[in-house]
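See below for the structure under consideration.
A single protein chain has been removed from this complex, and every other one stays in its place.
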Amino acid sequence: MRDTRSLPARLALYAAVLVGAAIMLFPFLWTVITSITPEGSLADGPKLVVDDPTLNAYRTLLDAIPMWRIIINSLGIAIASTVLQLVTGSMAAYGFARLHFPLKNVVFGFYLATLMVPLQVLVVPLFIEMKTFNLQDTYFALLAPTIASAFGVFLLRQAVTAVPMELDEAATIDGAGHLRIFTTIVLPLIRPALATVAVFAFMGSWNSFLWPLVVIRSPEFMTLPLGLSTLQGQFTTQWDVVMAGSVVSIVPIAIVYLLAQRHIIAGVAHTGIK
Amino acid sequence: MRHIRTAATAAVLTVLLAACGQGSATKEAAAPEGKSVVRYMNFSSNDGHEKDLTAIVNAFQAANPNITVQVETVPYADYFTKLQTSVAGGTAADAFELNYENFVTYAKNGSLAELKNVDTSVYKKSLVDAFNDGGKQYGVPESFSNVVLFYNKALFKKAGVAEPTAEWTWKDEQAAAAKLTDKGAKVWGDYQPVSYNEFYKVLAQNGGEFLNADRTQATFNSPQGVEAAKFLIDKVGKTMPTEADGAGTPDFDSKLFKSGKLAMWHTGIWMFSAMAAAPFDWDVVVEPGNTKKASAMFVNGLVVSAASKNAEAAQKWVTFLASSDETTKTRLATSWELPPVADEAKLAPYLEQPKPANRKAVFSALEETVLPPVIERQQEMQDLVTAELTSAAAGRKPVEKALADAQTKVNGLLKK
Partner (left out) sequence: MKANAAPVRARTRKSGGWKRLGWVLFFLLPSAIPLFIFTLVPMVSSLWVSLHKWNLISPMEWVGLDNYRNLLTDETTRRVFLHTLIYVAGYLPLVYAGGLCLALALNQKLKGRAFLRATYFLPVVTSWVVVALVWKWLLNPTNGLVNQVLGAIGLPEPGWWTDPHWALPAVILSSAWKDLGFVMVILLAGLQSIPSDIYEAAKVDGSSAWQRFWRVTLPLLSPSTFFVVVISLINGFQVFDQVYVMTGGGPSGSSQVVVGQIYDLTFRYGRAGEASALSWILFAVILLITVVQIRGQRRWVHYA
């Protein structure tokens, strides 16, 4: 029924989309190629063929920084951060979308306000705050600013608002309270939004640099972006090693996205009314 | 869905509990009984010399069994962000590294502990004096590096031009550069970055002064200043590539020299090890001056935090790191910047290394040096002078106007 589109139109669409995909993939491919080029550097322009491919950059990388520890740290923090944001965010989204209370919009305004001051300015007061509670240089300090995110709350609120109230009301008649409605009706229906928030929460934590830089001192808490930054010296930089680091850094998020995007595209369950 | 959520929540709670527990163990310097801990933060060992620093630490700890040194290394690009935040938060290390330009600010506002009974005779006078503020010694010099003129002997031979000597002046340099530049073959004669760091130096080489005696006025917009700026800017496009060609981007000049496409190069001695593998013969010489010689010198120093509870041990550590024989030997062996010691005999191993042959020049350059002019709003001054000069070099402004604007702006900084 859908394929009434003419063949040339479909081919044109395909071609355009593939060209676009090639353009998107190109930087990543170039990074990978540079990482296996001996003394490679992105300033030389992209090459498709490598004369002597070598895994030297990766060996140096493993030598230069305690890669496994760093990846475990980053992974652990990112996963914890993601789960926390999903839980706190979806609950707040339900609260804003389904519950009525005075000054609701003012409170939501405060949530949004937390997105409007740049991290660069918050870093110093936050660090002093952590020091006051003697929590600097801990996993908790890394996690704390990411437990909740107004970005997630906002996105999830939009999603919950889109779930028809009739479903809630039907469940209420069956005797369900808010918690039951939240877990059995709302959450399953906002899976795409949850998956989206998961991806962004993971990504935000994975690539986070300034806050970990300032709050972490002990090498055992080091995260990936911090580790990779040590590869850039004061006067010279080993670009092939930096590229190898970037490849290592991209792979886990790409995996997370691949896993999550199945849910983002799900969409079949949304017509719950039927 | 529910199972996953319960499991996830449990996992998160476990992580959180573990996190709180983990952190507290390493927060306070876990000092073994009877020992004191000195926390040391630095940038210069990053990217290549971490093991050298560890060797020096081990040697120190062996000689001082009651002191443990905990090292924290931060890349230069992020170092000051981290340092300032830690001082603001009260978690600054007991001892840390500062380059000369930043030392002045920290010394003036009481963040540094005065170092008592420092034996200044072991250091080169100009270096140890740099860390003296108002008659009090607030730091010890740790290492220094300077800028010299690198030249590609093969290219000189090919073009039939006489090699640079210690007697050269700007005129000789310009003449040689013109002969050595072959745009067709993409070979350039002379590369010197257009920046604040180069400008205050060539200004000195031309007898000019950047600031007046009591540092209240900028004085670089003088005839000598204009001449010096023109010396720098005239090279762009003639004997060195332009900004549009990529000049000024990271590693551009080192690549150019290493690939044998650059005859003369103004850069620092930190490039010695990077250029050791170059496939042609090269050497160095003290930079030519105009009316006088002046070489740019960059000094790193070690300081003790005023808030440190362990100042005595910290001072012992920094003294060891600065001037012990162990450090001197390690630095020379791995080309990790130059030790600031006065005793030339200890520096002999450095002079004996090959390529470049004329390593003496590194020390001759110390005879006529110029330290960076430092004001309270240092970074802003550097940024704006470089911005004005770059505009002039790119042809967006005449040199005279750029210099005049720069001086007005710097005077503005000095006023506030």
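For reference, chains read A and B in written order, and residue numbers begin at 1 within each chain.
One rule holds in what follows: contacts are C-beta pairs under 8 Å (C-beta built on N, C-alpha and C of every residue); 3 or more make two chains touch, one makes a residue touch a chain.
Treat the numbers as computed from the prediction; the structure is a model and nothing was measured.
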Which of these touches the unseen chain: B:Ala88, B:Ala274 or B:Leu371? B:Ala88
Option touching the unshown chain, where A:Leu7, A:Met24 or A:Val49 are the choices: A:Met24
If I consider the whole complex, including the chain that's not displayed, which of A:Gly95, A:Pro212 or A:Gly233 touches that chain? A:Gly95
Of the residues listed, A:Ile36, A:Ala64 or A:Ala193, which one is in contact with the missing chain? A:Ala193
Subunit A residues touching the omitted chain (full complex): 2, 13-14, 16-18, 20-21, 24-28, 30-31, 42-43, 45-46, 87-89, 91-92, 94-96, 99-101, 107, 109-118, 120-122, 124-126, 128-129, 144-145, 147-148, 150-151, 153-155, 158, 161-162, 164, 166, 169, 172-173, 178, 182, 192-193, 196, 199, 203, 207, 225, 228, 242-243, 246, 249-250, 253-254, 257-258, 261-262, 264-267, 270-271
Spell out the interface residues on subunit B facing the chain that's missing from view. 80-81, 84-85, 87-88, 105-106, 109-111, 243-246, 249, 377, 379-380, 383, 387-388, 390-391, 394, 396
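Quick note on the criterion: only the chains that are shown with their structure count from here on.
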Using the touch definition up top, name the residues of subunit A that touch subunit B in the complex. 41, 43, 76, 79-80, 83-84, 87, 123-124, 127-128, 130-131, 134-141, 143, 183, 187-188, 210, 213-214, 217-218, 220, 229-239
For the subunit B and subunit A complex, residues of the former touching the latter: 1-2, 5, 8-9, 11-12, 15-16, 18-20, 22-24, 26-27, 43-44, 46-48, 72-78, 81-82, 85-86, 88-91, 246, 249-252, 254-255, 268, 270-271, 274
